[in-house]
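Removed: one protein chain of the complex. Kept in place: all other protein chains.
Up next, chain A:
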Amino acid sequence: MDLSAINPILLLASLMVAATPILLAAIGELVVERAGVLNLGVEGMMITGAVCGFIVATATGSPWLGFLGAALGGALLSLLFGLLTQFLLSNQVATGLALTLFGLGLSALMGQSYLGIRAPAFPDIHIPLLGDIPVVGPIVFQHDPMVYVGLGIVAGVWWFLNRTRGGLILRAVGENHDAAHALGYHVRRTRMLAITFGGACAGLGGAYLSLVRVPQWTEGMTAGAGWIALAIVVFASWKPGRLVLGAYLFGGVTVLQLNLQAAGVAVPVEYLSMSPYLATIAVLVIMSTGRAPGSLGRIFHAAR
């Protein structure tokens, strides 16, 4: 055993990168759930985003266009969910699960001819001045741009939910859709927009895996990241600030597990891979303040 081999600076730096895909997917799902919709299809939208992003990036040679394509792909798939649950009033849990299964199959089909191909490079940016600060520089300021885009989206969502009229309406719809409807707000329209945003974010998260993390396409490459994203939303009690903390905590577990192995500590892999979910359950029990949005998962019908 040689714990000194683990360099804490590099560990924290790789933690930021490891957390980015789940952070992106989770912030999208947070908005969806604050609007009162439970979309369990995050995994399916992530993997669809991963393959769409990869296809667009290899076709155009531009990772940025790839991310755009991934967001579109994820959003399109989420629109299907929106159509089924908001207009045809299907059960959200069942539809979400179906969306995950559908996304996994669809992505495998779309990615058939993209196996073993290399993605265009997406270099890290070295932020001048900030990146040169000892210790903090390598940890925080020397990553690829998407890490900062992800944090930017979280900040934007916090501002939107807490500081704008639109955010207030979205929260009202999520807390009590009948009351919001009675006040004249468009429940369905608000929710469709939230669902689309959630799909686009999940798509970005998936593309981060296929274009930056790996970077290659393989079937089922998200490997449960979407479920972790769902757990983080609950862990964070539906608050954007805590979401960042949760994503870093959960993302850190994967990195830490491999680091411990390489350092010769024999921690059974299984314990570490179930730890995020155990933490979520513990948080649910401990934090009574983390109340779920009032209308979460309930079907809204204006005629009632």
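Assume a residue touches a chain if its C-beta (ideal position, glycine included) is under 8 Å from a C-beta of that chain, and two chains touch if they have at least 3 such contacts; residues count from 1.
The criterion applied here is as follows: contacts and distances are computed from a predicted model.
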Candidate names "Nitrous oxidase accessory protein", "Nucleoside-binding protein", "Hemerythrin" or "Chemotaxis protein CheX"; UniProt protein name, chain not shown: "Nucleoside-binding protein"
Options A:10, A:59 or A:130, residue touching the unrepresented chain: A:10
Options A:133, A:183, A:262 or A:302, residue touching the unrepresented chain: A:262
Sole residue of A:214, A:245 or A:299 that reaches the chain not shown, by the stated touch rule: A:214
Those residues of chain A which, in the complete complex, touch the missing chain: 2, 5-7, 10-11, 14, 18, 115-118, 209, 213-216, 218-219, 221, 223, 254-255, 258-259, 261-264, 266, 269
